[in-house]
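Okay, here's the structure, questions in a sec.
Only one protein chain is missing; all other protein chains are in place.
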Amino acid sequence: MSIDVSGVSKRYGDFVALDNINLTLPTGQLTALLGPSGGGKTTLLRIIAGLETPDGGSVVIEGNDATRLPVQKRNVGFVFQHYAAFKHLSVARNVAFGLEIRKRSKADVKAKVEELLALVHLSQFADRLPSQLSGGQRQRMALARALAIEPTVLLLDEPFGALDAKVRKELRDWLRRLHDEVHVTTVFVTHDQEEALEVADEIVVINEGRVEQVGTPDQLYDQPANDFVMGFLGEVTTVGDVRVRPHDVEVAVAPGVPGAVTGTVRRMLRIGFEVRISVATEGDAPDVTVVMTRTHARQLELAEGTRVWLTPAAGATTMAAARDAVPA
Amino acid sequence: MAERHRYPKGPTTYVLRALVVAYLALLVAWPVALVVTNTFEHGDEALRTILEDPDMQAALRLTAVAAVVATAINTVFGVSVSLLLVRNQFPGKRALSALLDLPLSVSPIVVGLALVLVYGGRNGWFGPSLEESGFQVIFSTPGIIMATAFVSLPLVIREVVPVLQELGTEQEQAAQSLGASGWQTFWRITLPSIKWAVIYGVVLTLARSLGEFGAVKVVSGNILGETRTATLAVEEKYLNFDQEGAYAIAFLLASVSVLAILVVFVLRSREARR
Partner (left out) sequence: MSVQIEEVRPAPTRRTPTHDLTRTSGIGLGVTMTWFSLLVLIPLAAVVTTAAAGGWGGFWRAVSNDQTAAAIRLTVTAAFGVTAVNVVIGTVIAWVLVRDRFPGKGMLELVIDIPFALPTIVAGLVLASLYGNDSPLGLNLVNSGWSVYLAFLFVTLPFVVRTVQPVLEELDQEIEEAAASLGASRFTTFRRIILPALTPAIAAGAALSFARAMGEYGSLVLLSGNLPFTSEVTSVRILSAIENDNRATAAAIATLLLLISLLVIVVLDVIQRRVASRG
């Protein structure tokens, strides 16, 4: 096992950032630490890196107890959210930094830097200063710099957080492909569930300093351990006393479906190929949100005011609604 | 700055502009220009006389030595203190940060008095025992250096602290995660990043040190050829009705200080353009 975190706690004054975290991350995998901001995921990543000291517990990296090891000795690659580019050094010198510290020969450094710049597609920018690069290029430079020291584990803190949507998507695909190529144990922090679902082999959901669930993207999406995980990984609506994803709600325009919740279409909003429908149900329950394709809505001849009968689709991920749960 | 919209210029704009130009001309520019014309009233004779006088050479040398040593001390001290203040937590930090500005608002005469009271050879706190072990501070070069270092103490810190704060710690943490020790991180990452602030601080400290007068006057004893600095020589020459000599030394000192602010000015505007 590559990273073993056991019993790790961390508090800042009265604020509990991490509360008795136990976690095992297998070698060679790409793991996402997913959760809302302020939930403790970045603190955990920084504790693994040695940038932060836990109040209690231990961190073992590849079998070696690293709890008391300073960051310099852990051989971890760390990629910062805002790149932490060395502004006064060229791109090549940034990548070479860790190797120069390790006193590698000039020729070695040069070869390695060239190899890595090619890997991150920055070869033609080797002599530029970081300020002359775009955000995405800077992030790739930071990644090359972290990979240069051949780290035991690669840690990325919200690596795409500061980038715009399009670049973010590109880099996401690219990170996935890079990982398939390099195979270094990688942990990245994100608050974007789509990013985690798309890129990671395994996702650790962290909230309020605790691990809510660990699993593959499919496991988390299909068998959420609790309400929080279900709500965080995707939109949720409540049909009667069942929580279900809006696209898993079956809509009938005639009565007769057993156990159906009766309601009236209050509002329809078209977004590209899909339609979002708000259904007012009887009683004081909040509106149910239903998502379906435009074509399907047309087939059913739905319009504002149409009476509908709602049931969770067969085989959908459902969860009993807690009495005081806030419907999404 | 380029994006700033221009206001339509009203009469107020021109009145204020004229007021400012006139004020600065009368208070600073014209008087300073007069020193130049007074110095060269008889060609470069006055300047040559000064530079050939061995006593003046000694005074200029002493001024240079005291200024360079004081600047070196204040640079090392200033960078270390700035790092401690910005990067560390320790009890008494706020008090220290406030006290560091003290030298800027203490009268130079009080600075001199304070040093004499502690390091004075006759009845200072530490002075007599220091002199017994052969180390004279007051009426000697170390005293002049200390007085100079005192008055220019905060200048490096005031330049470096804001830059360090803005720099943040991410680059340093990145360097450490790549294996750099604290020392390597300082030399390879921190120092290059605060380089310009340190240079401004050094230039300003040097300018201030070369020109210190009051504090040096109290601690030096003004012994010709030994503890007389250039600024003390200006006073002496002027009071002895050697106005040309006074103007010549003043011109030398003023040139250095104007050069210093010119250097900072040019570097700053180059940096701002980048």
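Letters are used for the chains, namely A and B, taken in the order the chains are written, and counting of residues starts over at 1 for each.
We take it that contacts are C-beta pairs under 8 Å (C-beta built on N, C-alpha and C of every residue); 3 or more make two chains touch, one makes a residue touch a chain.
Just so we're clear, the structure is a prediction, and the values are computed from it rather than from any experiment.
Contact with the omitted chain, checked across B:Leu47, B:Val69, B:Ala149 or B:Leu164, is made by B:Ala149.
Not every partner is drawn; the one left out touches subunit B at residues 4-7, 10, 12-13, 16-17, 19-21, 23-24, 26-32, 34-35, 38, 73, 77, 80-81, 83-84, 87-91, 96, 98-119, 124-125, 146, 149-150, 153, 182-183, 204, 207-208, 210-214, 217-218, 231-232, 234-235, 238-239, 246-247, 250, 253-254, 257-258, 260-262, 264-265, 269.
Basically, only the chains that are shown with their structure count from here on.
Between the CA-based centres of subunit A and subunit B the separation comes to 53 Å, rounded to the whole angstrom.
Those residues of subunit B lying in contact with subunit A across their complex are 170-171, 173-181, 184, 188-189, 192-193, 195. Residues 49-51, 70-78, 80, 82, 84-89, 97-98, 101-102, 142, 145-146, 148-149 of subunit A are the ones touching subunit B in the complex.
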